[in-house]
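Here the complex is missing one protein chain, while the rest keep their positions.
When the chains are written out, they are named A, B and C in that same order, and each has its own residue count from 1.
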């Protein structure tokens, strides 16, 4: 698949008769060879959601004419939609602080082609991960963040993000809370990893609190960042078993394995245009 | 959903352009309100597989005319297809020997509406489960099976199954191997539970062999029965962790929980027309 | 093991040198054949916790003299301890309301010997499960509970529990909150199943709230009941995966499988004297 050019269309709109037929007929008109299609109806919200991916080889509509050609259908059915081309790799920035396990993992996956994107930059509030970034040949920018310089620091970050034309920001254990302004600037485009099974233990020191509560499983949660801390749409969660023999350090160690896997799945699904977020929840298309 | 009448169409055919459009247009012609649709392309086998379920309320094609109306499309695309109506509950026979944990589980799920079917009879080669069957008001037939009377016993079983107009046979830890003739009579209509993670430990005494090998997880597998023992298309599998502290009895006990869950999922998916078997594998539609 | 008479000793005390030697020497003095031993040190609380089970065959100390013989060691090390004899089956009461899936499961496990106890009675605030109780030959008492008669109803329950000499009370989806008086009467002797991954979604309607939050896994938690709702020491937890395709009814159905397994594990471990609760947490001895 990876060496074929394809397009992926994500759609959400009010549910009604004839939606699948309308989309399928449109694609057939231009001889699309559909590679994958998945749809979902939410009967409570009366929503129709769809992801369809087709081979551009043999597709007779030039993609720069797609929007104009698709507009009548989109308008008729009141669709929100976006189309992505495999030829244009998403551009991803990674934010990190001192813990480097998620960064190591993301960069390794990137290096072996598991994450199909470009990574034009890494931003950190510490020097710690510079050597790792350089090993992978990725520019590493240190921007210290304090209570007093937050607005300024974010302005600096935005300048870098814009210059790099970034589509997605991944917080790989970045230990600073983004401002509301920052979050609004990148709606459903900032992915965070929280080291608990949300909504349990949101906020600070989740492993310590899990230990204190005596839970028998710990978890990790990847989610889109919204203005409320640890409250955005959940993308993926996973848990692992602990016992009374595990102290807080053991929880932290076992948790690292969860964090890596849960964050990397969210990033991959986002890069593959598999996620539709609505109502503070996510649909993950297969 | 359960109190609406719906129809479910399962299709498999060679993949080609325009299949989704053809099916969607057909359903739209008769004003179908699609409740769920899921499809899968197998690029290796060049197969298209689809499950679509729609509300019969407002559907303008009488279902006794469906086959005739759909035939041109089916023929054009060389489809294998079947349509099921929610109003017609599938009829399920359960075969059991002495272990009753799967039977208890299936009958409880049946009694609370989790398995949407009728159970006209239970067949066993032992008396042990009669009281349980009677508690649920289900006729219980004991047909002893020996080396010498197998053909005769199966003839007796077939007579009962045919009289009861059975669609699906569930082997709930039934400890007799069905003859090839039996299996051919009910292709992809006999579901078995095997108490191992197939293909490991097929055949006899899987828990004892898992113990002897020192595995760290044990499993259970539900599958369609084919003429080769424990080799049919796998429907569902699950595992659970064991340790050196577990002896064979512990494996058997932990395994019972797996068997119940893995068998009941397979049965439910079959009853909901979610399974398409081909190439000795299964597609499970969401 | 089950057909041998054995004794199980549970100990907790401040940690110090020589504890294992003291206990091992004591048991050796009377020729104990140790079947299982497991211990745990909590370095934060400086606690030593131990479970040891030995064969009574060949043990030269009569068990009615055990307390007197063990007292000097226990006093010296400031031990809390209890000894249980396999010959004396624990007596368990089950409380249930209308949902019978946990009850079906517990009674089946009881009937095949998986739960080594006597069940002298079932108490319910509804008639619904009477037929099931009678199938298993267990007395079924209906005691309606309203806002106005709660004290009276509990007094009635206590009378029945005392008459039946009950050691353990299992709330198998019993939909009434026990009074603080009730809880204090049976410290660490009432086990509840809560249908969420605590501490997430404590209180009412956890499946509805899990659905609304858009979690990707749902859970169940068994715990000892304390005066604070859903806050007692957690005994066991398990989760299962859900997706955007699952509505609240699907969550409830998938959750039933979790509830059964999580509750039955807690009950079995309690009956086998494997649980030590302290600091609102539990140690589960292997």
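To be clear about the criterion, contacts are C-beta pairs under 8 Å (C-beta built on N, C-alpha and C of every residue); 3 or more make two chains touch, one makes a residue touch a chain.
None of the values given here were measured: they were computed from a predicted structure.
Asks: Given the contact rule set out at the top, which of the displayed chains would the hidden chain touch in the full complex?
Replies: Across the whole assembly, the hidden chain touches A, B, C.
Asks: Identify the residue among B:138, B:239 or B:252 that touches the chain left out of the display.
Replies: Only one of B:138, B:239 or B:252 touches the chain omitted from view, namely B:239.
Asks: Out of C:36, C:141, C:156 or C:245, which residue would touch the omitted chain in the full complex?
Replies: C:36
Asks: Of the residues B:46, B:146 or B:280, which one touches the chain left out of the display?
Replies: In the full complex, the listed residue that touches the missing chain is B:280.
Asks: Which subunit C residues touch the hidden chain?
Replies: Considering the whole complex, subunit C reaches the absent chain at 17-18, 20-21, 24-25, 27-28, 31-39, 41, 241, 286.
Asks: Name every residue on subunit A in touch with the hidden partner chain.
Replies: Those residues of subunit A that touch the unshown chain are 100-101, 104, 108, 112, 114, 131, 135, 243, 245, 253, 257, 261, 286.
Asks: For subunit B, enumerate the residues touching the unshown chain of the complex.
Replies: 40, 42-44, 197-201, 213-217, 219, 233-239, 243-245, 247, 279-284
Following the convention adopted for this analysis, only the chains that are shown with their structure count from here on.
Asks: Please report how many Å separate the Cα centroid of subunit A from that of subunit C, as a whole number.
Replies: Once rounded, the distance between the two centres reads 42 Å.
Asks: So which stretches of subunit A touch two or more other chains?
Replies: 43
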